[in-house]
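For this depiction, one protein chain was excluded, whereas all remaining protein chains were kept in their positions.
Entry: subunit A
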Amino acid sequence: MSEMQRIGAETQNIGDVQALMDAFCPMHVILDASGHIVHVGATLQKLRASLPLEGRRFLDVFELRRPQSVNTMDELLNSAGLKLHLRLRGEPETALKGALAPLADGRGAVLNLGFGISLLDAVRDYALVSSDFAATDLAIEMLYLVEAKSAAMEASRKLNLRLQGAMIAAEEQAFTDTLTGLKNRRAMDHVLARLIEAGREFALMHIDLDFFKAVNDTLGHAAGDHVLQNVARIMVEETRSDDTVARVGGDEFVILFDGLTDRETLVRVAERIIRKLEVPMPFGAHMCHVSASCGTVLSVSYDAPDAVQMLADADLALYASKHAGRAQHSFFRLEMRDAGLSPEISGVIPAAVAPRKGTAGEAENRRKDRPI
């Protein structure tokens, strides 16, 4: 038996119940045997300031959400001991929680109500103040916590935003070659992995400058840097904005052409880059002469493209270009791999020579590569 039920049983006078409830529970309702409101706590009445609740039928003022389909006083009395979910009818609509205890001798019932999580809205909607809550109610503490936590969260959020900005800047730096402004090796690895992961069709072109060492040795590093910056600018100009141009070593570059595997187009791009690089670059009173060798692999040549393999194969194609007399472009062919890594004999080994590693995947590669 609940405390409230005992109160009802022991006190014959309903006025005593009312006085007790007024002292402790500013959101209580006392009902008579027919389910009409005899008395309400001051705070509850404040929720409908222009509508005196006393004398009205309880279920006309409050809608019972749980348990549902409660339409009579008898059904209401049956909910004694349950946790009730109610809604105040009319505007503003406010959700309430409560519990009911029947009064002794069928004289009616007492309900005590509370806001639950709707507290924040209720405090705003009805301009409630501290004295509207029972001294033991944790409502004020909850409001305090909500505000304190929001303030702390806001400070943390601002810090996070600043940290995120700093992180993006740091990443940007970590992915950029500071001399040329191109992507660096790390960035290229990331993009390459992403293209493979996404199953994109793309081409990977490895470019190595010819005669760059001579410029560095005879005219100094400043001239070398100047040449590298020019080279970078030309490569960016000759590629599309969504291609990835990276400087991956001293005078080595990799270009990733997303969505481009057309051989003729790639040859045209490579030849244009080589032609432009060969235009002598003035540095002070001197002219710097460089050229480039290129080697290209296509993702579509592989059943399951692998970043390390593609880079190694592009390297082989590049050496083939070097040994065919520099300043030219080659596509990778499988026989380059069969020739071992010795650049001296690349490009001259017939396709019939067996590969060093034999797997089902590679056999498929061979079939695809042969028509080159």
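Note that in this section contacts are C-beta pairs under 8 Å (C-beta built on N, C-alpha and C of every residue); 3 or more make two chains touch, one makes a residue touch a chain; residues count from 1.
What we mean here is this: contacts and distances are computed from a predicted model.
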Name under which UniProt lists the unshown chain, selected from "Outer membrane lipoprotein carrier protein LolA", "Cytochrome C oxidase subunit IV family protein", "Haem-NO-binding" or "ABC-2 type transport system permease protein": "Haem-NO-binding"
Residue of A:49, A:127 or A:308 in touch with the missing chain, whole complex considered: A:127
Residue among A:117, A:151 or A:279 that touches the chain left out of view: A:151
For subunit A, residues in touch with the removed chain: 120, 123-125, 127-131, 140, 143-145, 147-152, 154-156, 158-159, 162
